[in-house]
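A protein chain is absent from this complex, but the other protein chains hold their places.
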Amino acid sequence: MPSLRKAAVLAFSLLAASAAPVSAQDLRIGAIFPLSGANADYGDLYMGATELAVSHLNEAKVLGGKLSIAYEDSQALPQQGVIAMNKLVNVEKVPYVLSAFTGVSKAISTTAARSRTVAVNGGGVGPDLAELGEYFWNVIPLANFEVRAIAPYLVQKRGLKRFVLVYVDDPLGQSIKRELEASLAPLGGVLAETLSVPSNAQQFSGIAARVRDAKPDVVYIASFGAQQSQIIKQLRDNGVTQQLASYSGFAIPAIAGLAEAKGALFTTQRIDWNSDDPVTKRFTREYQAKTSRAPSAYAANYYNAVLLFGTLAASLRKAGLPVTGENLLAKRREIGTFDLVGGRVTFEKDGTIRSAMQINEVGGEPAAVETVPAP
Amino acid sequence: MLQMSKAPALPATLLEIVNLTKSFEGVKAVDDVSLHLREGIITTLVGPNGAGKTTLFNLITGHLRPTAGDIRWQGDSVVGTAPWKIAQLGVARTFQDLRLFSHMTVFENVLTVMENSAWFWQSEAGSVTERRRRVHEILDATGLVHKAEVRANDLAYAERKFLSLARIMATKAKMWLLDEPASGLDPGSYERFVTLLRNEVRRGITICIIEHNLEIVVSISDRISFLDQGRLLADGEPDEILSNPELSSIYFGERNP
Amino acid sequence: MIAYLINLATLVCINAILAITLNFIMGYAGIFSLAHAVFFGVGAYVAAFMALQWTDSLLFQLVAAMLLAGLLSAALALPALRVRGDYFVAASLGFQVLATTVFSEWKSVTGGIGGLVGIPPASIAGHAITDPVEFFGLAAVALALVVVLTTAIVRSSFGRSLKAIRDSESAALAFGKNVALIKTLSVFYSTAMCAVAGVLYADYLSFINVESFTIDASTLFMAMVIVGGIGTVWGPIVGAVLLTLLPAALTYLPFLPRTEIGSVQQMIYGLAMVLLMIFKPDGLMGAKQGEA
Partner (left out) sequence: MLLLQLIINGIQVGALYGLTAVGFSLIFGATKIFHFAHGASFAISAYVFYYLYAVLLVWWPISILAACIVVVVFGVALDRYVYGPIQSTDGSFFTIFVGSFGVAVVVQNLIGTVFGRGFISVPSALSKSVELAPGLYVAPTAAIAVVIAVACFVALQLFLGRTNIGIAMRALSESPALVRTFGLNPKAVSTCAFALGSLLVVPAAVLTSMTSGLNAAIGGRVMLISVAATIVGGVGSLRGAACAGLLLGIAENLALWRFDPQWSEAATFLILFAFIVLRPSGFFGRAVNS
């Protein structure tokens, strides 16, 4: 039961928070994750990583005080996200908030900019996340990179030219649609049909009929969470036998465990789990030990987001400056390049990062089918 | 229709019903009825259950639309007119099941009837104090003064009957249609009731009443119209109707083929 | 902490306006609508769209939102109010679902599921309201006006006509009440005031999307009215306070796992609805003699 573990982690951190003496040196950051609702799986995943990062930073004692995270539940819903953000900014007065999901991230970005609080996204991949102001950072390459990586691979290496897109009609899905439209034609591929679905839809037998009718070579699915499993299962049940493809949304346990999803291809940012870099090594080893899960790109991103804060806050402390959103932003611009899980990362001007991508196969060994270098 | 000998001088007709028919899925609840409701008198509708008396009321007040025929108020047809407009022309009614404004106080029940339809200002209904005085008067006449602030739902049965009457007294209607207003009243109450009605008629109100209790029918009626199975069988002076053996046998259920 | 309390208080004011306006048609006109969130949404979208495209003037936003919501409801009310009560509930339910689809599909106006981001703060006579305390003041004034106006209407002759219709429509008709007009006017008033809450909401959060205007929101508003006491003046306000503060209060219970707060909150108000209907159908503030 993942929820039990999650509850245990929470109970523990609450106990720890209340037991430990609070000193003026202590630091607190916020996190707005889906902890309940249909996308709680993701929140669970992220939390394992952030907790690990917090314990590593506290062990290292580089901050001059204890670091802790105030978690708020967004249910992956924008409105809940805004309410949570208001609470974090006004009550907890945190300088730094971890965010997830494109919709939630967009929603909290106004508050972030107005209150000069840094918001860091490690999960949402909608390309418009790059345009949310200087206080909004992304430690995850956005979906345009994902589409640009997988499209040439499918068309040129696999010879799959005819695409059908099944997408949730939200900012992420729309941007993937735009990106596919733009990148397929030059490659000689065709986007034969695009089918949008409401985010709460359950029945996909009709969609399956339309997918079959379009006679695709490959079906690209741009949904998230539990709905992805439903789409895959019902497509397979209803006679869609073609190759399935997706973005990093497929990097969750529910998909890995779904028999119907076997063989589906999806992109994630490139992370060499077997790299010799000490940060990556330690993360890989301890994450696996602590959560009994294979490390994933999502986990690495949120680990990185906390680590990034640690690095910035430590150097601010060293310089005798208060840890505020403004100072964190200035410091990030000053340092520019960071050693994080997966290697060295450089921030672009708009607060996003570029990274090499890899293409994975569900249930495939080895994990990565193909590596695409950073553009 | 049985023809009764006509009395020489009848009052003018206020409401005329002309060949009125209403059928529900082929069953004629009111069947070709023609009737004059005359000014300043009490006309009683009698007849066994299912004779179509209440349906006739519903047709007059516009709650139902006739299948055929015409209803004329002071000479003008009112068929197809909305019930609230007919009410504003001057036809008020009570219901067999009372239909009080059950969650409102007695005072409010009467007051709201006095007020105009949808607007906040009450140009025709007089000043606020004037209206309140009038409500008080009516409650006094119906013996409900000490219950003014009680919710209609919490009244005793007889009190509810009187509230139903108080409500109709508050209207400016010229004609009242009363659907079994006295049923279930104890003798003391209905005496008070009959007196009240008589006073109102003296003020110039025209009343049409549905009543089963023959004692009341006798004591109250100026004219009687007898209905059975939707048809008007007789229409005339009380003693004429009540002395007709054929009608009384129908009334008491000994229907002859 | 003060800032957080003011944040909650502002949301309470907005929710109280919604509950009062819903109570107005449910409690006094006997119209049971499960589509209240639609008009909340119309108000919010009008304000957001205007603020993003034309003007940040609160006055213009309010007038436009109220008119649009009111006219839309009147257009719908005319055919829908002809049918029986349970049909109206079903029709309003269907309308709510349909409106949710429109809100998420009409992307050029509503921004789709992604919503409208970065709504500029509203201004009164050129003064932009960005300070949360000022905004709370604005919301409180709006709430006070709605309470006063609604109470005045309920106690007026119009209010009595409304209650008469609720208690017996046929009797009201028989006493010369223009039922269709009165009902339509009351729906117009209720939804126009509901749109005021929408305007405040959009300007306050500076972000809106369809999720705030779904059937869940309509259910929550209905629960506020019912828990507080349907057809009473203070009931909807009490209900709004309780149900708005409930999730915030639950976050302070240390033994409750974070992940379950949403469910526990909904279970509490679901259960409250059941128990109230069994033991005290008039709600917490209801059942005073003579109050109707």
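The letters A, B and C name the chains in turn, as written, and every chain counts its residues from 1.
Operating definition for what follows: a residue touches a chain if its C-beta (ideal position, glycine included) is under 8 Å from a C-beta of that chain, and two chains touch if they have at least 3 such contacts.
Since we're looking at a predicted model, the values are computed, not measured.
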>> As a test of the contact rule: which chains in view would the missing one touch?
In response: A, C
>> Can you tell me which of A:Ser55, A:Ser205, A:Gln288 or A:Thr346 touches the chain that was removed from the display?
In response: A:Ser205
> Hey, which of C:Ala75, C:Leu253 or C:Met277 is the one touching the hidden chain?
Replying inline: C:Met277
> Of C:Ala3, C:Ile215, C:Val233 or C:Ala248, which residue touches the hidden chain?
Replying inline: C:Ile215
> What is the set of subunit C residues that contact the non-displayed chain in the whole complex?
Replying inline: 32, 79-80, 82-87, 89-91, 93-95, 97-98, 101, 104-105, 169, 215, 219, 222, 226, 260, 262-264, 266-267, 269-274, 276-279, 281
>> Which parts of subunit A face the unshown chain closely enough to count as touching?
In response: 3, 36-38, 40-41, 169, 195-198, 200-210, 212-213, 225-227, 229-230, 233-234, 237-239, 254, 259
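Everything that follows uses one rule, which is that only the chains that are shown with their structure count from here on.
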> Which chain has its C-alpha centre farthest away from the C-alpha centre of subunit C?
Replying inline: B
> Taking each chain's centre as the average of its Cα atoms, which is closest to the average over all protein Cα atoms shown?
Replying inline: C
> What is the distance, in whole Å, between the centres of subunit A and subunit C, each centre taken as the mean of its C-alpha atoms?
Replying inline: 36
>> Centroid from C-alpha atoms only, then distance subunit B to subunit C, rounded to Å. What do you get?
In response: 43
>> Considering only the defined contacts, which subunit C positions touch subunit B in the complex?
In response: 156-158, 160-161, 163-164, 166-168, 170-179, 181-182, 185, 231, 289-290, 292
>> Can you tell me which positions in subunit A touch subunit C when the two form their complex?
In response: 3, 6-7, 10-11, 14, 18, 35-37, 40, 43, 71, 73, 75, 77-79, 82-83, 86-87, 90-91, 102-103, 106-111, 114, 128, 132, 168-171, 174, 198-199
> Which residues, counting only subunit C, touch subunit A once they are in their complex?
Replying inline: 1, 3-4, 7, 11, 101, 104-105, 112-115, 117-119, 130, 132, 205-209, 211-212, 254, 257-263
